[in-house]
Each structure stands twice: as structure tokens, then as C-alpha cells.
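Yeah, one chain of the complex is gone here, protein chain that is, but the others are all in their spots.
The block that comes next holds chain A.
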Amino acid sequence: MVVDTHSSDSSIILRVKGPLEFKCLFDKPDALNIQKVISKTFDALCSDIKSDSCAFTLCDGPVVIWPNKDVTISQEGITPNTLCEVLSQWTQTSEQDSASKRLAKKKSKKGPSSTVVNLQLMMEVTRSGAPHPHVPVFERTVQTAHFISTTLPMDCAVFLSQDETIQDACLRLVEELWNQLNEMKRVTIQHLKGASVLIPEPLHFLLPPPHGLVTVVYPSGVPDSQLQTVRQTLHKKYDLPEDTPYFRRANAYHFANEPYRDGYLRNPHLSLNLPALDNGKVYLVQGLYSYHHYMQDRIDDNGWGCAYRSLQTICSWFQQQGYEERSVPTHKEIQQALVDVGDKPAAFVGSRQWIGSIEVQVVLSQLLGVTSKIMFVSQGSELASKGRELANHFTTEGTPVMIGGGVLAHTILGVAWSETTGEIRYLILDPHYTGAEDLQLITEKGWCGWKGPEFWDQTAYYNLCLPQRPRVI
């Protein structure tokens, strides 16, 4: 039903993508006939995938592989028995932008920064050898009918095993493509409604070991809310907890080479070195968030918007973990939400007034349906003793924490805490940054960084808003 690939020592992903034309005609619009025609069309594509015309071209290099023609390869010096890693030579040279190069050493090998070798699925139209098939037949039918014309967005990815040859990897990909077509056939037929057809879309999800990368075909246009039972079945199959989403569309794996279209940085904290405390452990935010700060989105909120930005960072977490489909709210939307619940007067919208942790809690509830706990400390020095509570929060909830006090608001993304010595460090994401999305600058200057307890105003009181993760899939 769903294809999975076991992750392994290697961190190279081989991915093939490409549209396949899907065209067919049905004259009688009854369900059985439509199913028959659709099924036949999918079957024809299945044999195309296994034919000699099927080819993979390397996206970043002059290599073409015909996996079904005894794995013929166009490039001299590469044979079917060459290790797949050789193909990744070409992708290394294309990732040469300075920031990623410098930070490459610090990045962990697995997870969001695995190397991806991209292949394009193509069909060879030329043929060699006699006898030639006949010249084209121009055939015309005249009838009232329905015509289906679309492309199927084929997308298969496998983690390469250690020392895997091109031959083995490509044959695996052909099997994946074939399975994906059959899965698409099943999903398409299942969601047929009268004469309307939904395009099946494959998405990849990275599951915890031992499952690795798993591909699921979803019908496009059907929202996540209507696919609950599909997800339940998947959670059962992969033995996943019933209270955390893994298979919402927003949870789809993000491949290293695909830039985020919105321009925000994701998880800048991953480029930092972890603090080393005696008997200390590190507890971090779980999942993805975007860094929101002053001056973004062409809004000059320098001096008043820090809590709004921290709230945006928190909202981005809920969106990217799949709990929330709407996009991150703007300052005005946040203010409007507070007016709507009666917490602020109508004149609040459009103003430059600060908000605090309580308002953050209210907005999270109003816009996202998320509840939050409030933690209060009467002086900043007390924060040093909150190690256990923060550690527990990141372990069970894993959400970013908004902290407001003195005259500042910040986001806490994690804590490093030693139970024995009581030493503590806080991973802080600072919304007061006014510059561009420059990862290197942000990490070097500490706009995202590990801070000690002296970071807080020792005499001011602080409120922390700890958002609670909904227990849903």
C-alpha cells in the first residue's frame, strides 16, 4: 500500500521525479467503464516504466541511465557496477554557496541535510534497429465522450545502502515507480466521483528508525481533515504514537536541495555547537519552525513587535508540524484576534502597542485552538532553577516557548541542564534582529544562540507562555 525504504548508514538519497502523461477517453460515463479505462491507462504506463524507453537523466550532470536496457549509461567511465556515490560528485559541486559550505561541517549528517542526488524521469522517443515501425497513423474518432488529460507527478526516493551500485539503485527506483503507479491507480479509482477525477500526489515522510523514508499517495484536493482514517491506518502500520502527526501534508520531508519558497530561515539553531555541561543533557524544540524577527514582511516593528514575532515563530511551528493549515498571522491579524475575544478595544488594531505572554496565550487559543500554560517567575534570577520544568516541556511538548519580561520578549528553543550541578543554558531565538536572513551572521552574532542565566534581567519578573501540543494525528 505504501512503499518504505529502510534507512541505513549512508545519508545519500537517490530521488527520481518527472511527470508522466495520462490521457484517455471514455465514451460511457458509468463508473465501471471509467474505472476500466483508467485502469488500462495506468497499466500502459506501468509497462512504459519497465520498457527500454524509460530513462533517468542526472539533473546536475551529463549522465543518462536506461535502467531497463541492462542499465545502459551514457557517460564514459561509469558502469552499472559503479558505486552510486559517484553520482553525488555532481551534486556536491552545485551546492557551493558560501554559507552552506562553511556550516556544512557543523550540520548533522542525517535528517534535513542529507545529500540528495536528483534524477529526472524521461522517455526516449528515438529508436534504433530495424525493422522500423510504420509511419504514423492519423486516426480520428468522432463521438460525444469525455477525455482525461493530465500528468502524474511521479516522485520516488530511496536511501542508498552502503556500497550500492548504480544498477541496484536504479532497478530499485524502477520498482518504486511501478509500485507508485499502482498505488496512484488505487487512490484515483477510490476517489472517483461521477466523472470527476483527482490527481494522485506522492509525498515523502521521514519516520523514526527503522522505517526511514516512506512515500504516501494522497488525492490532491482532499484536505487533511478528510484523510484521518488513512493516517490512522498508517500510524498503526508503522507503530507510531496516536497523538502526534506524522502524515499530514505539512509533515512531508523537505529535501536538502529544495529551497523554501517563503524565504524564512528554518531551524537556525541546528548550526550551533551544543554547550557541554557536566552531566548535562540538552532538551530541544522538536520539529521545524521559521525564524521571525523585526523588519520582516516589510513591517517596521522595531521597538514594539518582539512579542508578535515570537508568537509568529510559535505559529510557524504549529503550521509546519501539520497542526494548522493557515499561514502565520500578521501583526494586524494578531491584534484583531485580541479584539475579537474582547481582550483589547477596537482601536488596538493598527497600533504599535506591545503584547505579553498572556496575549500570546489568548491568540494561540483564538486563532489556532492551542492551549498554553503560563509560568511566572517573580525575578529573573529564579529562571536558573527552572531547568527541570523547561526540560520536561521540551520533552513532552517540544514547542517553542515565548518569554516576556523587563521590556523584552524572546523565544526559548531549548535548554541544556545538569541535574547534578544545576548548571543551565538557554537556547534563545532573538526577535530583535533587524537584518537579512543571513544564517552565518545570525549564528555568529548570537541572535540565535546559547545563553547563560545572566542573560535575564535578574530583578525583573517574567512570564513564560508554554504552548501545549494537541494530541491528534
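Side notes on the structure shown:
Operating definition for what follows: a contact is a pair of C-beta atoms (placed from the backbone, for glycine too) under 8 Å apart; a residue touches a chain by one contact, two chains touch by 3 or more; residues count from 1.
We take it that contacts and distances are computed from a predicted model.
Of the names listed as "DNA/RNA-binding protein Alba-like domain-containing protein", "DNA-directed RNA polymerase III subunit RPC6", "cysteine desulfurase" or "Protein odr-4 homolog", the one that matches the UniProt record for the absent chain is "Protein odr-4 homolog". Only one residue from A:Val64, A:Leu227 or A:Val339 touches the chain missing from this view: A:Val64. From the set A:Cys46, A:Met122, A:Leu227 or A:Ala460, the residue in touch with the chain omitted from the display is A:Met122, counting the whole complex. Residues of chain A that touch the chain left out of view are 18-21, 23, 25, 53, 55, 57, 62-64, 74-76, 120-128, 131-151, 153, 195-199.
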